[in-house]
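These notes concern the structure reproduced below.
For this view, one protein chain was removed and the others were kept in their places.
Let's turn to chain A:
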Amino acid sequence: MAAPLVELRGIAKTYGRGETAVHALKDTDLQVYPGQVVGLLGPSGSGKTTLLNLIGCIVEPTRGRLNLDGETVYDGRWLRSDLRRLRLEKIGFIFQFHNLLPFLTAEENVAVALDLAGVPGAEARRRARALLDYLEVGHRGATLPSRLSGGEAQRVAIARALANRPRIILADEPTAALDSGRAGMVMDLLRRLAIEQQAAILVVTHDETIFGRFDGTVTLRDGRVVSSG
């Protein structure tokens, strides 16, 4: 089997100190391999978003080791100084409410991620159009997010997450704002991406209708992994 793209060893996160300390995540181990779509399940406050933030290098763990795409990025301290660059190159984010920039068209929303990575303007546009076509929203490229349907907006957001060909995709409730039909389409799309691009995809969700579409699930409760499989 290939090496895991996401690997957590004894990762913990505690907010605050002393008696007021909140242990959001406790000694968590996790591996996600290329081509896998893993669901992060659990009730509110169980630590799902904290786990996503830790893997996304947005929040610093309290202890443990974090490997991303074969590189140890945290081992008691951050080993990479430029976490922004790391996110830009290796991680794609998909949000619950798509989080498209309201002042950019669909095509510009995708191109902006490429632009930030230093891809020249014309090339960024070309690749953005190709991605939108791939996700079957190419005809909406010049449309502002406020005029896209929920499903279209989410596909544009997925295109943006894929723009820099990340190997790790973190999705936070990507189907919460969609009806069951569109939710199924988004999950099919993520599955296709995982296979075609050999990416590791972690999906935080409460949506029971998509539980069956994961290669594996990790269930959290009170900051601990209570089941995985």
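Here is the rule we go by: a residue touches a chain if its C-beta (ideal position, glycine included) is under 8 Å from a C-beta of that chain, and two chains touch if they have at least 3 such contacts; residues count from 1.
To be clear about the criterion, contacts and distances are computed from a predicted model.
Only one of "Threonine/serine exporter family protein", "Outer membrane protein beta-barrel domain-containing protein", "Acyl-homoserine-lactone synthase" or "ABC transporter permease" fits the UniProt record of the hidden chain, and that name is "ABC transporter permease". The residue touching the chain not shown here, chosen from A:P4, A:G39, A:G56 or A:G141, is A:G56.
Across the entire complex, the residue among A:L101, A:A130 or A:V226 in touch with the chain not shown is A:L101. The set of chain A residues touching the chain not shown comprises 49, 52-53, 56, 58-59, 84-85, 87-89, 93, 95-97, 99, 101-104, 108, 111-113, 115-117, 121, 124, 144, 160, 172-173, 176.
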